[in-house]
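The structure is given below, and queries will be raised subsequently.
Only one protein chain is missing; all other protein chains are in place.
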Amino acid sequence: MNWSWMLPETVSTYGPAIDQMYYIILVITGVVFFLTEGLLIAFLVRYRHKEGRKAAYIHGSTKAEVIWTLTPFLIVMSIALASKSSWDLVKNPANFPADAMQVVVTAKQYEWNVTYAGADGRIGTADDFTSRNQLHVPVNKVVTVNLRSEDVIHSFFLPDFRLKQDAVPGKEISVWFEATRTGEFTLGCAELCGLGHYRMKGTVFVHTDADFQSWAASRAEEEQQ
Amino acid sequence: MEANAHPQPRYILIWGILLVLTLAEVGYAFMDLPKIVLAIGLIAMAVWKALMVALYYMHLRYEPRRMWILAASPLPLAVILVVAVLTEF
Amino acid sequence: MNHSATAVMDNRHPMPGMQVYNLKLGMWIFLLSEVMFFTSLIGSYIILRFAHPEHWTQPGVILNVPLTAVNTFLLICSSVTMVKAFVAIEQGDQKGLKLWLLATILIGASFVGIQVVEYTKLIHEGFVPSFSAYAAEGGNLYGATFYLMTGFHGAHVTIGVLCLIFVLFRAMKGAYTAESYGGVEIIGLYWHFVDLVWIILFTIVYLL
Partner (left out) sequence: MSTAQLVSSLEGEDRSQPGYAGEGQHDISFIRKYIFSTDHKTIGKQFLFLSLFFLVVGGALAGLMRWQLGFPGQPLPGGGVLPDTMAPGGIILPEFYNSLVTMHGTIMVFFAIMPLLVGVFGNLLIPLQIGAPDMAFPKLNMMSFWLAVPAGAVMLASFFVEGGAAGAGWTSYAPLSTSGEWTGVYLGQQLWLASLIIMGFSSLTGAVNYITTVINMRAPGMTWFRIPLPTWSLFITAILILLAIPILTGGLIMLLFDQTIGTTFFIPAGSGEPLLWQHVFWFFGHPEVYILILPAMGIVSEVLACRARKPIFGYHAMVLAMIAIAFLGWIVWGHHMFQSGMNPMLGTTFMISTVVIAVPSAIKTFNWLGTLWRGDIHFDTPMLHALSFVSMFIIGGLSGIFMASAPVDMYFHDTYFIVAHIHYVLFGGSLFGIFAGITFWFPKMFGRMMGEGLGKIHFGLTFIFYNMVFFPMHNLGVQGMMRRIYDPNEYEFLRPLQEMNTFISISVFLLVTTQFLFAFNFFWSMFKGRRAPANPWNSNTLEWTVPSPPAHGNFAVMPTVYRGPYEYSSPEVDADFYPQDQPPPGVGSGGHTASGPEPVPGA
């Protein structure tokens, strides 16, 4: 059994930043955990009932209250502020990297349909081509995913990229990622979307640029007939 | 009993004010002004009327101060919800 | 404040609390939750309207403003009659209490009546809550939010009328006196609140 608290390897450009945030919180909460639970156990042993022991008649201490109000406040505030940058980077369209490869991902019970721009580089034209439950992308290239849904809410989840975004019917939501190495990775649905939710999965194929071009070409071919 | 203590407000007068405001609203609503101007004016009049009812008919004006606080307490929540969600659009 | 009154209305405790007897405090607290309930309805309306303005028409195009203005007038009058009933019993005037209560009931009932008429007309014109059946100008969200808000307000008025009838019955039995009129006061609070809600609804639903 895997009792590890280490995150699996990440293959997106912003993955490490997010993982780092996780490890920072892990350390902070870990320290708080051992500190508080340690004190608790220490007190239970030290002050357990003994004949003739009378508890101290103490009602509290303003000084202590101030300390343990301000310290946690500062700690958690810094956690929030430290998290802000990578949040804005991934989810705020204003900060998306320029010249990205655009794909449209349309979720529906229980499959992922991906639409790629054809030769003209624009989506919504005759030479678009598609793939089902497969997302093919070139490595080291920014890919903007425009999420749509045809029926209910699904959630576009790329564990290895640390990316998750709901696909909401009636809305188009954009997120982006950039793969740092080639390989095959999981695409999962993370929002309950009906009885097939558990099997609404796909695969992300990260190719070298060359491989991607040839795949795109052949796929476009097939679509024409 | 506290109700006995308070001075009797002029209920009929307030009734009159409410009627006038209602007519004013209906008239104002059909003037061709920019939507925002209409909205502000109408809502102002509505709030005025609502206050009249709460303060005099519901005797809030003659209740202890802490009752005012009690009565006003949910309003901030209402504002928070609507304003926050509106930022989505 | 005269002590016998509260003694009859509830067993007041030496801790002053809200300086208001239990029934009245309880009604006020209940009204707070009513505020939140209408917040959820009106709030959703505001949000949906901002999101889809195209579903709404100019005031008066579909909804019958003059008719509802009359209805608003009625409701405001019923608030006066209600408060008159309260003043009457405060002075121990049993006859006045019964008369004003009766007046309030009649006006309240006619408000509901007029609303029913309004609804039937509107539904006839295809102004319905349902998406598939909506046939009027604008969009179905207009219809849905309209019936949601006015419908639940109407329900509150109806419940109010029923409670008033109950109060009138007890008044007939002489249940209320100049010392003990808690029942009259709290149904009054509820009634005025419902009136207050209508004042808001009339403005944002019919005039905006």
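Letters A, B and C mark the chains in the order given here, with residues in each chain numbered from 1 onward.
In the analysis below, contacts are C-beta pairs under 8 Å (C-beta built on N, C-alpha and C of every residue); 3 or more make two chains touch, one makes a residue touch a chain.
This is a predicted model, so every value here is computed, not measured.
**Q** Per the definition of touch given earlier, which of C:S40, C:Q58, C:Q91 or C:T177 contacts the omitted chain?
**A** C:S40
**Q** Determine which one of C:T72, C:T104 or C:N140 touches the chain that has been left out.
**A** C:N140
**Q** Which one touches the absent chain: A:A55, A:A98, A:A126 or A:A210?
**A** Of the listed residues, the one touching the omitted chain is A:A55.
**Q** Pick from A:V32, A:A119 or A:A217: which residue touches the chain that isn't shown?
**A** A:V32
**Q** Taking the entire complex into account, which one of A:F129, A:F157 or A:W176 touches the absent chain?
**A** A:F157
**Q** Can you name the residues of chain B that touch the chain not displayed here?
**A** The list for chain B reads 73-74, 77, 80-81, 84-85, 87-88.
**Q** Tell me where the left-out chain touches chain A, residue by residue.
**A** Touching the missing chain: residues 1-8, 17-18, 21-22, 25-26, 28-29, 32-33, 36-37, 39-40, 43-44, 47-50, 53-61, 64-65, 68-69, 72-73, 76-77, 79-80, 83-84, 86-88, 90-92, 109, 151-153, 155, 157, 159, 162-166, 168-171, 173, 186, 188-199, 201.
**Q** Determine and list the chain C residues touching the chain excluded from the picture.
**A** 10-15, 17-18, 20-22, 25-26, 29-30, 32-34, 36-37, 39-41, 44, 47-48, 51-52, 55, 129-133, 139-141, 144-145, 148, 152
Rule of thumb we're sticking to: only the chains that are shown with their structure count from here on.
**Q** Compute the distance, rounded to whole Å, between the mean C-alpha positions of chain A and chain C.
**A** Once rounded, the distance between the two centres reads 49 Å.
**Q** Distance from the CA centroid of chain B to that of chain C, rounded to the nearest Å?
**A** Here chain B and chain C have centroids separated by 14 Å.
**Q** Mark out which residues of chain B touch at least two other chains, giving numbers and ranges.
**A** Residues: none.
**Q** At least two other chains touched by the same residue of chain C: list those residues.
**A** Expected reply: no residues.
**Q** Along chain C, where are the residues that touch chain B in the complex?
**A** It comes out as residues 1-2, 5-6, 9, 18-21, 28-29, 31-32, 35-36, 39, 43, 46-47, 50-51, 59-60, 65-66, 69, 72-73, 76-77, 79-80, 82-84, 86-87, 90, 179, 185, 188-189, 192-193, 195-196, 199-200, 202-204, 207-208.
**Q** Touching chain C in the complex: which residues of chain B?
**A** Interface residues on chain B, with respect to chain C: 1-5, 8, 11-12, 15, 18-19, 22-23, 25-26, 29-30, 38-39, 42-43, 45-46, 49-50, 53-54, 57-58, 63-64, 66-67, 70-71, 73-75, 77-78, 81-82, 85-86, 88-89.
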